[in-house]
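With one protein chain removed, the remaining protein chains of the complex are shown where they sit.
Going in written order, the chains are labelled A and B, and every chain counts its residues from 1.
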Amino acid sequence: MAGDRFATAVALRADLDAGRVSSLTLVEAALARAEAAAGLGAFVHLQPERAHADAIESDQRRARGDLRSPLDGIPVAIKDLMVQLGEPCTCASRILEGFVAPYQGTAAAKLREAGAVIVGRTNMDEFAMGSSNEHSIYGVARNPWDPARTPGGSSGGSAAAVAAGIVPIAFGSDTGGSIRQPASHCGVVGMKPSYGRVSRYGLVAFASSLDQIGPFARTASDCALALAAIAGHDAADSTSLPEAVPDYAAALNGDVSGLVIGLPREYFAEGADPAVVECVREAVAELERAGAKTREVSLPHTSYAIATYYLIATAEASSNLARYDGVRFGRRAQARTLGEMYRRTRSEGFGAEVKRRILLGTYVLSAGYYDAYYRKAMQVRTLLRRDFEEAFRGCDLIATPTAPEVAFRIGEKTADPLKMYLSDIYTVSANLAGIPGLSLPCGFVNGLPVGLQLLGRALDEATLLRVADAYQRRTSWHEQHPTPSWERPT
Amino acid sequence: MSARLQPHANYEVVIGLEVHVHLRTDSKLFSPAPVRYGDPPNHDTHPIDLGMPGVLPVLNRRVVELGVRAALATHCKVHPQSIFARKNYFYPDLPKGYQISQYEDPLATGGWLEIDVAGYDAPVRVGLTRIHIEEDAGKSIHDTAIAGEAGSHVDLNRAGVPLLEIVSEPDLRSPEEAAAYLRKLRELLRWADVSDADMEKGQFRCDANLSLRRHGATELGTRTELKNLNSFRFVEEALYAEIARQAELLDGGGRVVQATMHYEPARRTTRVMRLKENADDYRYFPDPDLLPLRIADADIEAVRRALPELPDDRRARFESEYALSEYDARLLTESRALADFYEAAATESSAPKVVANWMLRDVLAQLKERECEIDATQLTPIALAKLIALVENGRVTAASARPLVAALIEHGGDPEALVRERGLEAVSDTGMLESAADEAIAAHPDIAAQIRGGDPKGLNFLMGQVMKRTQGKANPKAVREILARKLEA
Partner (left out) sequence: MSYVATMARINPAEVERIADLARLELAPDEVERMTAELEAILGYVAALEQLDTTGVEPTLFARLVATPMRDDVAAPPLDPEAAVANAPERSGSAFVVPKVLEEDES
């Protein structure tokens, strides 16, 4: 085995450079850990052949002194909705059973260009719809800190894979908190970049105007490397931002002095677990001790964010998921007529949560309701966007809890969809406003990790990474790891 | 203006047309797949056209240029911002389960074009409601000979091909006007290089909305929609069939129900394809994968500058520059190819008006007979101009020259050589003409006497007699001189 399972990508790179380990060894170890962790349900598909070949190529590049990036040879995992040429992509849905992608997604292409080795695909809520990773045809993913609890969702598998030390870096997608919330619950760093910073070409769409791919890592510095690998303009995505990508790693100077951190009063009002809020306040205090300033700010439309989010996200989803019809790919139900084929394929292929959201979205867009719901939501979205613009006039970044509570138990919220939706309360606004958000571990409540969320101005990922890194230089929460109790004895 | 056609004694017919036209591009609207016709199923697709999970659209710039061009050619206002919206419905040849189209904010609105209808003294102006950009769907093949009994085949080669939808106001009052509108629109789109508009390839497709109302009524009647009228002949036939159906309903005290109709050419009847009672709920919303389409004034002006001279402008110029009548100018501008041909021949010639006469009298008749376009023949403008020059110079008579037009259209060649080969050179041999004239005078002494008596009316008749005696090869000018001399009062 290759040393410390919790070694960071930065540390592994040093090992690789020093010849202490090969990429092939790292990749084999990651694959072995993934297999041993089957009970965690973090992965839905491993790709050993491709990973081995990629690792060998990386080792050859290293031998030639021809490295592609700091991630060259590092094993990574991707969420099962990121398209990779020639590999399955099911979005944890029955309806995409057997689908093998005939084209390369941009994020996968960029990871290959960076030399990173994709070892497998991670579990998720079906079509990224969920906050607990309980809505997956592959079964639940479990929280490495307590396997009776969810890792959060929808990118639960990616968060769990990183928290469990299977891979140092994984990628997920965040539509309303699907990276930040599981990062919080699993005690890792997770970042949703600004809308348009990472290409969505090859990201299976949930809600097109909100979706972003982003990284999970155990440290802010690994997160910076991972983001750098996938960020940048892509002509294949009309919503991609043309602005140049800054050197994120270079921004990590440990200095936060003079930065003004806004504390939105609406996010610290009632609703959150006081113990969680306490951890977050203490983290902010630590940043103050490091030289940052704080001030209260207001995001007055916060209480409308969840409603706005669910109207927009489900409307877009109802249309985005119309292509799953059993005609060109995926699973088709037995049927005698065309109408029957559509209804049965979609009814058997989609899980309950997906159907619920398709129904809601269809309703919201349907004749007579469009103005009352969809158009209204789009107007409130404007107000939410303005809230942040206003707030950022008085601060450089905003700090909040990532989630109102620590990881909940599997099954605890499945009976009440609305209750589940409310667990995204602190995260959805960033998606609606298109701004970057990052969650990093800032303590524990009852042995379960708590996340601090940092929100920044559009395209200011560097500041969030810098602050997160500065915090990690002064604290050791990120160095605490779960005991691999999930591993099967071999 | 003379009265417009009234196809029905009791009812006024109200027709509006929706035309879908493929744009002349190399690649599709939102994907780089090639636009080709006649390939085997699914040979011209990109994952974007197949609606694969995770794909995204990127707009083809050429489509916007051609759309603006079409809008300017039809006097529409191009909007500085238009928005792509998703039209959601399920069908196997619609891969994404939605069509990317434009809905509330189309590319252009509020234009018009003028149509010429046989028997009308003046053109009719037809309003254009809007022009928008959208993607075509694929094709479902239900033909059991191909797809078998149990299933249908789906071919997505056409999926994503760029379309303009051009919607007219309900300004048309007869099937004839509808057909004239379609001809004019198609010619205009071809003229402006927007589309090849080949109906057989499905590049120019028409749906019609038709309703009847009592003459003099101001409220519109309930309309039906006729789908996919894919030839000019069908358009008129189908509209007449639907007029008859609706009139019969109304005459019998019944009412027209809103429906989508299908025309059955074999039985010359229309049949209800689908009732519209449950209005389609397409759940349009702005496509979040695309951003607003913005077109700068400067870009619109650049397209305007690059626009070829359009038929109406060209007609006006032909009238003033070549002294043509409005009627002649209109005929010569029916297609860009014809107008270009005429202008090239007129420029070669010293007598543009004469060239026009030849075009209208001889060339168009030949084209009509052959059912072909001018640019599909062997005739060149230079050859026509040369032929006319030979006539004008008296080298060949008009009567001898006329049959040569057919030969030049068929085989091309040099008119002068052709005249020589066929021995058609005009007879200016005075001795021969003198004797032919004497013969003609001798044969018709009464007419000769009339002329001598100061009434020249019979001169042309005698000329014709001389021409006849020389197999039409006599130089008319010479003949006229000889006759005049011989019949001096």
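One rule holds in what follows: contacts are C-beta pairs under 8 Å (C-beta built on N, C-alpha and C of every residue); 3 or more make two chains touch, one makes a residue touch a chain.
This is a predicted model, so every value here is computed, not measured.
Asks: Which candidate, A:Pro75, A:Gly115, A:Pro182 or A:Gly196, sits in contact with the chain we can't see?
Replies: A:Gly196
Asks: Among B:Leu59, B:Ala337, B:Ala406 or B:Met432, single out the residue that touches the unshown chain.
Replies: Touches the omitted chain: B:Leu59.
Asks: Quick one: say which of A:Met82, A:Ile425, A:Leu448 or A:Val467 touches the chain that got left out.
Replies: A:Ile425
Asks: Please identify which residue in B:Arg158, B:Arg283, B:Arg315 or B:Arg469 touches the non-displayed chain.
Replies: Of the listed residues, the one touching the omitted chain is B:Arg283.
Asks: On chain A, what residues meet the omitted chain?
Replies: 98-100, 102-103, 195-196, 209-210, 235, 238-239, 241, 271, 301, 303-304, 306-308, 310-311, 318, 322, 325-332, 335-344, 346-347, 350, 355-356, 358-360, 362-363, 366, 372-373, 375-383, 385, 417-418, 421-422, 425, 434
Asks: With the missing chain put back, which residues of chain B would touch it? List them for me.
Replies: Residues of chain B in touch with the missing chain: 25-27, 32-35, 40-47, 50, 58-64, 83-84, 90, 92, 140-142, 147-156, 274, 278, 281, 283, 286, 288, 290-294.
In this text, only the chains that are shown with their structure count from here on.
Asks: Spell out the residues on chain B that touch chain A in their complex, using ranges where they run on.
Replies: Counting only chain B, the residues touching chain A are 47, 50-59, 86, 88, 90, 92, 95-98, 152, 154, 156, 279, 281, 283-285, 287-291.
Asks: Considering the complex alone, what residue numbers of chain A touch chain B?
Replies: 81-83, 89, 91, 96, 99, 101-103, 105, 200-205, 207-209, 235-239, 315-316, 318-319, 321-323, 325, 327-329, 338, 342, 362, 365-367, 370, 374
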